[in-house]
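Missing here: one protein chain of the complex. Every other protein chain is in place.
Order of writing sets the chain letters: A and B. Residues in each chain are counted from 1.
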Amino acid sequence: MTVTVGVVVFPGTNCEADALEAVTSLGAQGRLLWHGESDLGDVDAVIVPGGFAHGDYLRPGAIARFSPVMEGVAKFAAKGGPVVGICNGFQVLTEAGLLPGALQKNKGLKFLCQPSVLRVESANSVLTSQAKVGDELSIPINHFEGNYTCSEETLKQLQDEDRIVLTYVDNPNGSLGNIAGVCNETRNVVGLMPHPERACHELLGSMDGAVLLRSLLAS
Amino acid sequence: MNEPLHRALGLTDDEAVNIDEILDRPANPLELAMYSVMWSEHCSYKSSRIHLKRLPTEAPWVLVGPGENAGVVDVGDGIAAAIRIESHNHPSAIEPYQGAATGAGGILRDIFTMGARPIALMDPLRFGPLDDPRSRWIAEGVVAGISGYGNAVGVPTVGGETVFDATYKGNPLVNVLCLGLLPTDRLVLGQASGVGNLAVLLGNATGRDGIGGVSVLASAGFSEEDDGDKRPSVQVGDPYEEKRLIEACLALLDEKLVVGIQDLGGAGLACATSETASRGGVGMDVDVTAIPRREPGMEPHEVMTSESQERMLAIVEPEVLARVLEICARWEVQATVIGRVTDGGALRILEGFEGPVLADIPASSLHDLAPLYERPLKAPEEPLGPSADQLAAPVDPGAELMDLLQDLSWVYSQYDHQLFLNTVVGPGDDATVLRLKHPTTGEDTGRGLALTTDGNHRWCAVDPRAGTALVVAESVLNLACVGGRPLAVVNCLNFGNPEHPEVMWQLSEAIDGMSEACLAFDVPVVGGNVSLYNESAGNDIAPTPVIGLLGLVDELSHRPPGAVLKEGHRLVLLGPEAEGLGGSLWGATHDAPGGDLPALDYEMHRRVAALVRQLVADQMLGGVHDLSSGGLGVALAEMAARSGVGVSLARTPDHRALFNEGPSRVVLVVDPERLTEVLAACDEAEVPTARIGLATGQRFVVKDLLDLSLEELTAAFKSPLPEALGAGTTNR
Partner (left out) sequence: MKFSALVDVRLRGGISDPAGATIERALPALGYQGVEGVTVGKTIRFTLEAETLTEAQTMAEELCESFLTNPVIEDAEVTVEEAS
């Protein structure tokens, strides 16, 4: 049976078509979820894609988290449905309290669009189940606010519970503990700053994003 | 002050008389204000139009040529590409971030006005030298503005150029190119038709933005709070508004709900209303009170000439208005009926549709009757300066080579250049390559679009005609290096003060050089922009025509090799011999900018480009890079620094072989096992070749001339921008 992935669209989201293209190329079918509707319909997984929801005004994700669709996403996640927030989507999920921590401005105070190499730290999440711990994946980053930060207690908890799923091999943005992606306690909600959908086509230089999105489709 | 109003508005006495004759009565202040903005150099091209006519603009694949909001060409499979280039030089000089941001916003609107979804931006940028704090402030702000607006609006910035040179101190050049795609059958034009149809203003409320020129009309009451001269002439861009505006407008076009649509740019509503009416051969009544305003107390002339950003004017039939408003509401885009299409051709500004008439002018007169000047031309009498050919050989050629290197990744890593999953070759290479997907179905055509922007003020200062032809030639070769064949040119003509006869001569010569080259390469010019009065402290900038060249990659099955070296590969230099240093980058750094430019042999150039395109398509190369600024030395050094592989070059006669900028030359990086095959292909194409050395090791060596470690070369390449631009800036 074909997996259906719901891709959330806020005004200002811009990676929704890319997410659809990537999951479609991996055999799934995609459907856009408009921010004004709280009913997600019949979807098997949810991607909150990148972009600048509500212009990122005030703080990235600060306004988007109040959108009706986020009620639906929270319910879906509470029932164990797989949810992945990519880049701005990660920021939205942290603002909405579905993931711990926050994303600050990059330490260099510049937007960064460049290649990055990620290390898989945990294969126990909906995004990494088909990868192996220690795998190195070449997946680009594209953000201004990607510097992951959280309290010491939270960091310790994330470490103790094996909830840091991806780290940067060469930390580009100052993230605490080189963190590129984390998951929630039940491991079905994952947020990451890098863009796996940008690494799913030979012509784009890397296919390493496919292992992550395949994990999502399989979960 | 007894200065007549028309002069205060920037209109000449003759122009004022002309206006009164058109109206057959004295113009009132609102009417004068509208003529003054529409007949400005910026909107009317009154100094350059007479010369622009000489450019070749036709080809079977051209769907829309110059004069519309963007040029449009057929790229096959039912897809058309819309392309345009513009300048935002002067706003960027005083508020770099917002100047650059609103420049990007403006050109995006030109593209989706044609019914196209914008898919790529390119930014050719030119700043004063890195050792000047204000130039650094401008450079940092401009790059941040492009990043801040382009990334957030969701259109990738996939390339461009960044040049630092003293000629741009105080007057940076911030050019921006936008490419969009549309289904060929959705092409729309910015025109009104159908008497009784409605003009609907979409997007931002109107504020007192960019009305500097007509602020002399402000009533005294306003001045109590704020001096007239302090009124904002700088606009703040809102990429979030623009993103919603793009989506709303494309949704309106998808449902075929608009008769015509027009963006609001220079001269704001005065321009958009008169342009749509005059293109459609109709008139328009505009209710000035209906226009949503950001500030209280705005007067009609302010509302009509405001350049507030992120606004569009759609012409719709009354029956579909409700659906139009519904779509706009979904995207949270404000939509207001502000006008009605009338017959007779008059643009009337009213206070309420049934209220008093504030202005009544023939719509087309704002465009078609704009003045046309044939300004005097004069070739400069003084030579530009000494030629580098007369200079002694450098004592330390290695150090001098390293001084010419500049890695621009500090700039383009701030731009999202990957959105839409199209970018096969991004910024930093000879040209950008994008996958060509259908704009509405997303279907991959298996083909690619190639795009490059190029300019060279040093060549054009020596000889604007030959220099501009060389720039076009370089663009053609840049495309060839990524496997692309040229399709269409857009140009951004950045020049000094047109009232100086030498500047007009430069402009005229540059246009002739461009015509000659475009004809020789069979590429039509489908659009352009002229930016004049680029000067500071009384000095005109060096003439800087910038070319944007769009091409096609007929089969995009693999990534082009790129400007890289591979260990053990042989280096082959293609193309004719060259040795003069006239107009070269090396000469310029030794205060020797003059001399003679190298000659361009069109026939040879076409052969070289065709050969390189074929070699790239056949996957015969390990790397490829055309020679341009800085010659062979800089080309190889860039390749070495990027790939971490050294170079061992055979003996060259002297430094001139390293630094000359002769055209039609390309470095090929060839696997030794393929060398015979590649050389045979070159012979067959009747292109001269020279086997110049080997890509290998960790040193950059030119026998008997220089010997550098790859480490120091790479540091020299990578450090200039981060070091200078992290060093603190000031707006003074």
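In this section, a contact is a pair of C-beta atoms (placed from the backbone, for glycine too) under 8 Å apart; a residue touches a chain by one contact, two chains touch by 3 or more.
Predicted, not measured: the structure shown is a model, and the values here were computed from it.
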| item | value |
| --- | --- |
| Residue in contact with the excluded chain [from B:Asn18, B:Ser147, B:Asn204 or B:Asn494] | B:Asn204 |
| Hidden partner chain, touching residue among A:Ile63, A:Cys113 or A:Val126 | A:Ile63 |
| Contact partner of the left-out chain, one of B:Asn151, B:Ser308 or B:Ser584 | B:Ser308 |
| Contacting the left-out chain in the complete assembly, out of B:Gln235, B:Thr468 or B:Ser584 | B:Gln235 |
| Footprint left on chain B by the chain that the document does not show | 94-95, 98, 204, 207-209, 225-226, 230-232, 234-238, 240-241, 294-295, 308-309, 332, 729-732 |
| Residue ranges of chain A at the interface with the undisplayed chain | 54-55, 57-58, 63, 66 |
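By our rule, only the chains that are shown with their structure count from here on.
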| item | value |
| --- | --- |
| Rounded Å distance, chain A centre to chain B centre (Cα mean) | 35 |
| Interfacial residue positions of chain A with respect to chain B in the complex | 11-12, 14-15, 17-18, 21-22, 51-52, 54-57, 110-114, 140, 142, 144, 195, 197-198, 200-205 |
| In the complex with chain A, residue positions of chain B that touch it | 144, 147-148, 151-154, 238-241, 243-244, 247, 331-332, 409, 412-421, 423-424, 435, 442, 556, 558-559 |
